[in-house]
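Contents: one structure, followed by commentary.
Every protein chain but one is kept in place in this view of the complex.
== chain A ==
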Amino acid sequence: MFRLGKTTLVAATVLAMASPVAAQETVKMGALATLEGAFTVLGEDSMRGVYMALEEFNYTAGGKKIELITGSSDASPDSAIRATRKLVEQDGVQVMVGPLSGSEGLAVKDYAKTQPNVTFLNGSSAAQDTTLRDPADNFFRFGTEGAQWMAGLGEYVYKEKGYRKLAVLAEDYSFPYTQVFGFLEPFCRLGGKAPADARFWVPIGNKDYSSVIAALPDDVDAIYVALGGADAVNFLTQYEQTGGELPLIGGSITVDQTVLGSKGRTRDFVVGTPSAGPISDTWDDSRWAGFVAAYKKQFPDGFPSPSLFAHAYYVNTKAALLALDTVDGNLSDGGKAYRAALAALEFETPTGMVKLDERRNAVADIFLTEVAEGPDGNLLNKTIKVIPQVSQTLGLSYDEFLKYGAVSRENPVCE
């Protein structure tokens, strides 16, 4: 054991001595995603996004070679911090992309404050407070967050679908809170209702939804469901089997490719479900079509269409590389000029223009979609509308937006 420890030590010392020389020609970039645990599949697709951006730049930016070092977490904040710390303090990465899930992002933001010379770009984590309250100067989010992803959906179901009273079913943690807030706030401002006793919060990985289904009130027009992955599949299957007839409204990862790809009658049942998110599978635009084609070419065994995770990691990695080009790969001032370049960066992504607000959170287009049956029988999300340039404060001033309070199970009240 001690010998292993020593060998590693020696290796580390050699690396540490070698790195100042190597830093002249290469820039070390770290990428962190959930390659273990419940979100493994999503983490793998995230990494595909990182590889796509690097491949596009031929692993070179600002005249320097990019050396990618990957890290893995299991979606818990503790493991995200340990993996980030290893990448930053041991491997010496100067640019860091990740993490994937909401609570991890909050933890990495706190850690970023202790490493002012390293530049952090978010992966796909979408909790609101990663950038809204008490942000870190060196943490950037070029992908949007959970409340932004819901832009337009509340108005749409109130005005177009005519829903007035809703039940809410969501997982019990920061990302669904953010989504529920983003969805209900405009819906309730218009006069819609979602009373507290019709909101159901289940733990991640919940298998049995029979008690929730039995408790669903009769007098609601639809159910807003913000569940992800296997949780969504389990609920939809059980709700269909018990003869549920209420129409659904989906969160950003409730009716994505992983759920729509599942077999069985659930498929017909979800046709017509409106949803919103940072991507739309069928957006009729050459930028998006080019992105999907590149994804399919590079990863023939990936998803039929890139998930929002691949998209978010791609956008953030690309931002990191574009800014490196701007500063000619020069990070010798502790990355100060590099971060200034990032803050000013404005670029074309597969889903339209993206730029940052003053707290380094993205302002980007959001897609309102509806599940439909494609020509080949596969279910897909049909683009209804593109909501242009959604900001984190949803069009309000920063101070005004803060008055809404932090996202939680009771925010907004909506009685």
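To be clear about the criterion, a contact is a pair of C-beta atoms (placed from the backbone, for glycine too) under 8 Å apart; a residue touches a chain by one contact, two chains touch by 3 or more; residues count from 1.
In the analysis below, contacts and distances are computed from a predicted model.
Per UniProt, the protein behind the absent chain is "Branched-chain amino acid ABC transporter permease"; the candidates were "2-oxoglutarate oxidoreductase, beta subunit", "Branched-chain amino acid ABC transporter permease", "Probable glycine dehydrogenase (decarboxylating) subunit 2" or "Oligopeptide transport ATP-binding protein OppD". The omitted chain makes contact with just one of the residues A:S76, A:N330 or A:N378: A:S76. Set against the missing chain, the residues A:A107, A:L166, A:A310 or A:C414 yield one that touches it, A:A107.
Shown as candidates are A:Y59, A:Y173, A:F269 or A:Y404; the residue that touches the absent chain is A:Y173. When the whole complex is considered, the residue among A:Q90, A:N117, A:S210 or A:S332 that touches the unshown chain is A:Q90. One chain is missing from the display, and on chain A it is touched by residues 1, 4-5, 8-9, 12, 16, 35-36, 44, 47, 69-72, 74-79, 81-82, 85-86, 89-90, 103, 106-107, 110, 172-174, 203-204.
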